[in-house]
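For this view, one protein chain was removed and the others were kept in their places.
As written, the chain order gives the labels A, B and C, with residue 1 at the start of each chain.
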Amino acid sequence: MTTTFLVRIQREPFDAATEAGKLTRGRTDVGALVTFTGVCRGAEASEPIAALTLEHYPGMAEAEIERYVAEAIERWPLLGVTVIHRHGRIVPGEDIMMVATASSHRQAAFAAAEFLMDYLKTCAPFWKQVEKADGKIWVDAKTTDDVAAERWAVTAGRHAAE
Amino acid sequence: MTTTFLVRIQREPFDAATEAGKLTRGRTDVGALVTFTGVCRGAEASEPIAALTLEHYPGMAEAEIERYVAEAIERWPLLGVTVIHRHGRIVPGEDIMMVATASSHRQAAFAAAEFLMDYLKTCAPFWKQVEKADGKIWVDAKTTDDVAAERWAVTAGRHAAE
Amino acid sequence: MTIKLRYFAWVRERVGKPDEDIEVPSGVATVGELMVWLASRGEEYAHAFGNPKVIRAAIDRSHVKPQTPIGKASEIAFFPPMTGG
Partner (left out) sequence: MTIKLRYFAWVRERVGKPDEDIEVPSGVATVGELMVWLASRGEEYAHAFGNPKVIRAAIDRSHVKPQTPIGKASEIAFFPPMTGG
């Protein structure tokens, strides 16, 4: 089983559909394709925002995400994984990031996509700042995201801060 | 909160990306979009297949899926749900069906998409027949699918066979 | 009481028709009893309904269990476990 995978950090917008489509094109072993798209909302904590700006740690961001992808491929029978994450200024309605997972069966594709999202949220070195009417503020990390990531650590956990 | 939803049973191919895109277009309250696409594989139980044919129960298929969608909307804060399922002859590499869920947050979108898939697999009146070298055979239902659907029944369960 | 029966997938193939109208005989009160009676109607029916445990049923387009009363059903469908998605 060959697993194709792609991790990309970029300033430019991407087309989630095109990227996900590449995971199934020209092959007939994929039975399930799960695509998650994170979209910039027009409000944060009930207050309207004009935009968000994503800061990241170049080099570490790619390396860290590639580690989660490698672990996902080890855990589930995946045929393809794509992770794209933007940085820079993003306005409401634009896509921030995407994860796509392809497998023969749906459980693996769903589990891997959720696993990747949970780790991305809590461990990938990105920070969101939002532009509100009264200035720019850094978004607080959510405890619920830590809890979500911890559920995968029962059997592995080597990507938690060591 | 208005939830837009669409359930369609059709013979014709569909474009999953276009359909999923409709759930976010022109609105800025969606933060998470999960798309599941079920794809016709070139093999079933390790034997190559030429095609599969999906039979369905017209009228009941739509009604049944609409019930799961209504339950998903009740359980999770969803902003949009799309379910499209094909019937008729489908060749390897073609999309069989899709589920797309949009929400402000990823957990709801993921959970609802998995819930809908588990019920579709076990309760929506569709039957797959595959064309192999030695003739046409009906695909057997999987026990693992029943188990997957049962995990949602702990708190609701009213869509199990009553 | 006349009821429309509908068959799908291999149940349809074994019975040899997609649907038919029947008179429910007296003494047949539940969906399970209807399957037992159907199995007695000839070789093709015996082949289709010989093992009722593997057959699912719906009354008026809602899933039902074998012990469900036929009641005022106007359409009863029989089919194997679903394999869509």
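Here is the rule we go by: contacts are C-beta pairs under 8 Å (C-beta built on N, C-alpha and C of every residue); 3 or more make two chains touch, one makes a residue touch a chain.
Here the structure is a predicted model, which is why all the values come from computation and not from measurement.
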Query: Touched by the hidden chain, which of the shown chains?
result: A
Task: Among A:V30, A:V69, A:M97 or A:A111, choose the residue that contacts the chain missing from this document, as touch is defined above.
output: A:M97
Task: Tell me which residue among A:K22, A:R89 or A:K128 touches the hidden chain in the full complex.
output: A:K128
- line: Cross-chain touch to the chain not pictured, restricted to A:V7, A:V30 or A:L54, is A:L54
Message: Which parts of chain A face the unshown chain closely enough to count as touching?
response: 38, 54-57, 59-61, 63-64, 85, 96-97, 117, 120-129, 138-141, 145, 159-162
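Going forward, only the chains that are shown with their structure count from here on.
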- line: If chain centres are mean C-alpha positions, then the most distant from chain C is chain A
- line: Separation of the C-alpha centres, chain A versus chain B, in whole Å, is 23
- prompt: What whole-Å value do you get for the distance between chain A and chain C if each is reduced to the mean of its CA atoms?
  reply: 48
Task: List, in ascending order, every residue of chain A touching at least 2 other chains.
output: 106
Message: At least two partner chains per residue is the criterion; list those residues in chain C.
response: 85
